[in-house]
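First, the structure itself, so that you have it in front of you.
Of the protein chains in this complex, all but one are displayed in their positions.
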Amino acid sequence: MTVTAPADGSPAASLLEEGAGAGPDRAFRTVTLVAGTMVLVILLLIAVTMTVRAWPAFSEFGTSYFFGTEWVPSEGKYGILPLVWGTVLVSLIALVFAVPMSVGIALFVNELAPRRLRRPVVTVVDILAAVPSVVFGLWAFYNLLPGFQTVFNGIADAVAGIPVLNTLFGPSTGSSFMSAGLILALMITPIITSVTREVFATVPENDKSGALALGATRWEMVRGVVFPHSMGGVTGAVMLGLGRAMGETVAVALIIGARPEISLNLFGVGETMPAQIFRQLSEAGALLRSALIGLGVILLVLTVLVNVGARRAVVAVDRRVKGTA
Amino acid sequence: MTTDTATGTDPVPATRSSEVAVALTGGTLGAGRRMRNTAASVLMVLAFLLAATPLVVMGVQVFSQGIDAVTSGSWWTAPIPETGRADLADNEALQDLGFGDTSGGDSSASEVVLGMAPAIVGTLLTVLGASVLAIPLGILGAVYLHEYGKKGRLARLIRFMTDVMTGVPSVVMGVFVYTVWVLPRGVDGKSALAASLALACLMLPIVVRSTEEMLKLVPDNLREASAALGTRTWKTTVKVVLPAALAGITSGSLLAVARAAGETAPVVFVIGFVTTTNLGFLGQNTTLSAQIYSQQQNGGALSTELAWGAALTLVGIVLVLTLVARGISRRFQIG
Partner (left out) sequence: MSDTTERKMTEDQGPATVSLAPTGRGGADDAATERPVVFDVRDLDVYYGAHHAVRDVHMGIRRNEISAFIGPSGCGKTTVLRCFNRMNDLIEGARVEGDIEYHGVNLYDERVNPVEVRRRIGMVFQKPNPFPKSIYENVAYGPRIGGVKKKSELDDIVERSLQRAALWDEVKDRLKASALGMSGGQQQRLCIARAVAVDPEVILMDEPCSALDPIATGRIEDLMVEIKSEYTIVIVTHNMQQAARVSDATAFFSTEVNPDSDFRTGLLVEFDRTSTIFSNPTDQRTENYITGRFG
């Protein structure tokens, strides 16, 4: 590559040439660029191919697909609202339990626990994250549902005469929105905890000392300094957890009961979008298949929106922290 | 050496001192404040126990219910015994959870040879395939992001989309592979390869992000030292940067592998079902996670035993991968 000798023989002349290695360098750059772009290509492929396959359902059923309140494929009823309802309800139940638990663990690790206890606690939470979803489902199905049934029915009996409560907490067979929500809570706690911890860790030590030096108790310091500082980031963490909960499939499929129904009874059976896809797709006829892939598209859109929102919230915190530093 | 002008002069009146003592021992700190602080601390510990207790209980129960099958000798080598209802496909009563056909397995449970070899092989095969597809691609993508793209528009877009892709539910990846791979090919499309594709989609963003994090940790002066010798970026990357980040990249990739090994949703409807070992990437296959699900759906004593055994095996594999990954990252932390 350096064959063309500089005319004037100046040592600087060769600076104008590409020199040895420029070719491989460009090739390597191109290879990495292609690899990096794969993420975009795959995401685009996912969106396009699935939408194409789902189109028959979208066009055939139209609004009755998106706003129909009955999902009974055997009778040709493809209204997805019961499945959306199940997904949202189960995810919200999961958040109600997981968020306080995660924030508590994050505070425990960051503010309360002595240093030597921190690593074991973090390890326990990490192991919780590593347990496969299907194992959660199997365990909950055999070892928890009977107990859940007893407890739920006990609660249902206790509130039997009370309006609103008797609707929310009705009779149960064990499999239910609540069972699925509780297991999901356990499954999304690690992700919320770890992001929350990162956010809490960005609170300047100086600010915390400031509160303590004014005679604040540890809890008052947390409320007065740590929480206000972390609101956006914790919101992001919660949304990440929500995204996880909405997409979680097998564990929910095993314990929610597989009956698509818009029911206010938290102790009653239901069904979610991912669980329905999971159960039916393999053996579905053309129309049901299209409807199920449509569910996948909707699930994709919802989780992408939630995740984008979550990233925004976390990034906003980053900016603010760096801005004031 | 110390000139303490204070000693001995002007003693503090006793009354004053005892007042202060009362105040400092919390006499004036409101009972409410103290209680709220204690309650908050107790709740924090409780939050941890609430998460840890189910984990421990689950660990114990999975172990105790699966250990017999796993230690039965034939477990790692024998084919999966027929439970009378091998193929989920024909199971009309699939949704009636817990109501399986028990006639097939129950009566002969003691005589059958418990085995899970096909699923263990299938798990290793699918995960291997997914790793071969996703890890090199992910590392190269991360190299682009951190060594070439940096803060550019394209790099920022890819980074953002990688985060988005991390959040895409695994079942959607399964649906995707099902539509582009299995549907055009019919039943023949169901294979370990198809499952590998779905798992690779799942692993790719995880590998990209964890690798980029590790590349960030490689100090810039290493790159500068290499560049100052007239080395090209690609050579610097391959010879200096990647080796420096190797431990971290390995650890991140192993975590992605562990995640993929445990996945069920994207696997079940693209892999089919077999009860004998299939060492090839083509043709129907099975995995531990798929077995746990389908055996649970079958119900019956034999199926349940198989499901627990598979669960223990899977948890063991995933935990080993996770702990090895953590060990590597702890031992070789950069900086």
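Labels A and B are assigned to the chains in the order they are written; within every chain, residues are numbered from 1.
Methods note: a residue touches a chain if its C-beta (ideal position, glycine included) is under 8 Å from a C-beta of that chain, and two chains touch if they have at least 3 such contacts.
If you're wondering where the values come from, they're calculated on a predicted model, not measured in any experiment.
K.L.:
I'm checking contacts with the chain that's been left out. Which of A:Pro100, A:Gly224 or A:Gly309 qualifies?
P.N.:
A:Gly224
K.L.:
Touching the hidden chain in the complete assembly: which of A:Ala211, A:Ala253 or A:Leu266 does that?
P.N.:
For the chain that is not drawn, the touching residue is A:Ala211.
K.L.:
Which parts of chain A face the unshown chain closely enough to count as touching?
P.N.:
The list for chain A reads 114-115, 204, 206-207, 209-217, 220, 224-225, 228-229, 324.
K.L.:
Give me the chain B residues in contact with the hidden chain, please.
P.N.:
Counting only chain B, the missing chain is touched by 1-7, 9-10, 12, 14, 16-17, 20-21, 23-30, 33.
Going forward, only the chains that are shown with their structure count from here on.
K.L.:
Taking each chain's centre as the mean position of its Cα atoms, how many Å separate chain A from chain B?
P.N.:
14
K.L.:
Tell me, which parts of chain A touch chain B in their complex?
P.N.:
21-22, 24-25, 27-29, 31-40, 42-43, 45-46, 49-50, 53, 100-105, 107-108, 111-112, 121, 123-128, 130-139, 141-143, 175, 186, 189, 217-220, 222, 240, 243-244, 246-250, 254, 257-259, 274, 277-279, 281-283, 292-293, 296, 299-300, 303-304, 306-308, 310-311
K.L.:
Flag every residue of chain B that touches chain A in the complex, lowest number first.
P.N.:
By the definition above, chain B touches chain A via 33-34, 36-37, 40-41, 43-48, 50-52, 54-55, 57-58, 61-62, 65, 88-89, 94-95, 97-98, 136-145, 147-149, 154-155, 157-158, 160-176, 178-180, 183, 201, 204-205, 208, 232-235, 237-238, 258-259, 261-265, 268-269, 289, 292-293, 296, 304, 307-308, 311, 314-315, 318-319, 322, 326.
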